[in-house]
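Shown next, in structure tokens, is the structure this report addresses.
Omission of a single protein chain aside, the complex is shown with its protein chains in their original locations.
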Amino acid sequence: MNNDTLIPLIGVVTDIRQDTPDVKTFRVNALDGGKVFEHMPGQCAMLSIPGVGEGMFSITSSPTNKEFMEFSIKKCGCLTTWLHAMDVGQQITIRGPYGNYFPVDTELKGKDLLFVAGGIGLAPLRSVINYVRDKRADYGDVQIVYGSRSKDDLVDYKEIIDEWTADPNIEVNLTIDNPQEGWDGHVGFVPNYVKELNPSTNKTVLVCGPPIMIKFTLAGLKELGFTETQVYTTMELRMKCGVGKCGRCNIGDKYVCKDGPVFRFDQLDALPDEY
Amino acid sequence: MQEAMIKRAKELLADGTVNRVMGWKKGEFAYDTTPAVFETAEEIDREFVYNDFTQANQSKYLIKESRKEGKILALLKPCDTYSFNQLVKEHRIIRENVYVIGIPGGPKIDIEKIKAKGITGITNVKNEDFTLKIETIYGVETMPFYEAISVKCESCKSKKHVVYDELIGEDGDVLDSNRFDMVEKLENMTAQERYDFWRGELSRCIRCNACRNVCPACTCENCVFDNPKSGIDQKAAADSFEENMFHIIRAFHVAGRCTDCGECSRVCPQNIPLHLLNRKFIKDINCLYGEYQAGADTTSKAPLTDYRTDDCEPSVVHERGAE
Partner (left out) sequence: MLKISASNLNALFDRIAEKQTLYIPVDREPNVSEYKKYESGMTMSKALNTVRSAKDFFFPQTENLAEFKMSGKTIEVKDIRKENEDFVVFGVRACDARSFGILDKVFLSEPVDSFYKNRRDHGTIVTMACTRPAETCFCTTFGIDPTVPGGDVSVFFDGENYFFLDNTPKGEAFVASVSDLLENGDASKLAEVQENARNIMKKLPLAGLSTDSFGGERLMEHFNSDKWAELSESCFGCGTCTFVCPTCQCYDIRDFDTGNGIKRFRCWDSCMYSDFTKMAHGNSRNSQLERFRQRFMHKLVYFPANNDGEFGCVGCGRCLSKCPISMNIVKVMKALEDK
């Protein structure tokens, strides 16, 4: 019988990084090393600990990383609490990749890019950012606006400081919600910061974060003259199968697991407001 | 009767006593009726129905409705008043926000019993002197009214309204019902026969939760079977015995609070006689703690949540088990 996508593969956790007080980044390899499967930026995978639960997570590492996959996961429910408690060497089940991806090789190619992320919302964008950094010549200006509740809640802070801000070819703008000792950077909410930065309207925007942040960021971008067709986001709803059959992650006639998770805002506008 | 109810409902709406009326709405066929809330006299004139098929117990809806602004009119059959009272007792229904009119109850007809006679293509059902005249696209059929009486009305326990603000029609009495006959039959079976009976019945369960969701005693905000943290929130049986557990646990949980309204068996799409589980509890409570009818009043202490020095000893379980 052919392989069935519902029967998962096994991966092993080879590194665990405490990113923020409630976010850890897990490195996953195939049992014999290397990656369990290939993916594109923005795609997801179903991770599970049998008996605990199974959940859909964005693959945060770039496809250009040929050695391993990474998942940045916030402690939120049963499964994620279990994942946060496990040690290196733990095996997990993994299946995928699922869903569409940011159109890095088509619509985004050659464009000036603006990434806007809030909190754990950086996770799906990190895959694209590192993909773009590794194929830097294919894209125009790259600007990243990233904010969190506090400095401690900035995911991948080390990579951001050591690699992204050190990269002369990209502009990184960080912000935190409230003033904090040891932080001399910008203070304020992400949507306001984006407006202050007044990015050029010829940029294509990729935004991910809490729903309220996305909502106000989009409104701010529109005030600046951006249109919905320029802005992409990635969605998350309850998923079980990952392949558009179990029937729960739909927004109108579109399944987030199969037709998404990446949507352009003009596409979302044509769908019911039920997410 | 329907006319009297419509007239009174419209009066109470007009004089501002209530701002909504809980009733039943006409359906596609002569026999399908849907519980509904009416807000205007026009809606009532257009859609309100009360007939031999309006079986649904509306008291559970009043939990939500009594928490809305204004007062709602509830038209309660005798059996519904017990559920209503029990929910008032459990502080689930806010009594002040409901104006209760006691209305005569059944016996109601179960359309499934008509269909079980092989009668199909039904376009109308008339009750002519306790003979049902059933018009169908294949011609007219007749059958005795009593053969179509719904299971819940077959063993009616009471024609008395235990709570009302006013009555339409006469009040009745608590009846000497035969409702424990089948329970006794089951008790008289051998353990194996009884086990086989329930395994057979419960094996048909499709776990649609209709029995639980309709049950006026099942009003937990988050049912243990829906709560992932309970560890038993499975939607399907992991093994063939688990389905039985769902019903047994549910029966335990409503024991002492179940008024025997019969809704669980009425809604079961697989015709499982679930009410028999509850009746067994009621019979046992009566026998071990003295006669008790849940919902008969709003003040008495329920036997299972009360302690008296003459309560039966736990050993009764062993003694009975040995029988």
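So that you can tell them apart, the chains are marked A and B in the order they are listed, and the count of residues begins at 1 in each.
Heads up, the rule we're going with is that a contact is a pair of C-beta atoms (placed from the backbone, for glycine too) under 8 Å apart; a residue touches a chain by one contact, two chains touch by 3 or more.
From a predicted model like this one, the values you see are computed outputs, not experimental measurements.
Looking at B:154, B:187 or B:226, which makes contact with the chain not pictured?
Checking the options B:154, B:187 or B:226, the one contacting the hidden chain is B:226.
Give the residue, chosen from B:17, B:131, B:177 or B:213, that touches the chain omitted from the document.
Looking across B:17, B:131, B:177 or B:213, the contact with the absent chain belongs to B:213.
In the complete assembly, which of B:17, B:40, B:123 or B:178 touches the absent chain?
Missing-chain contact among the listed residues: B:123.
Of the residues B:9, B:36 or B:202, which one touches the chain left out of the display?
Only one listed residue reaches the unshown chain, and that is B:36.
Given the full complex, what residues of chain B touch the hidden partner chain?
27-29, 32-37, 56, 60-61, 112, 115-118, 120-123, 136-138, 204, 206-210, 212-214, 226, 228, 233-238, 266-267, 269-271
In the complete complex, which positions of chain A touch the hidden chain?
Output for chain A: 1-2, 4-10, 49-54, 76-78, 80, 86-87, 89-93, 236-238, 240-241, 243, 245-250, 252-253, 270-272, 274-275.
The definition used in the following text is that only the chains that are shown with their structure count from here on.
Take the average of all CA coordinates in chain A, do the same for chain B, and state the distance between these two points in whole angstrom.
Taking the average C-alpha coordinate of chain A and of chain B, the gap between them is 51 Å.
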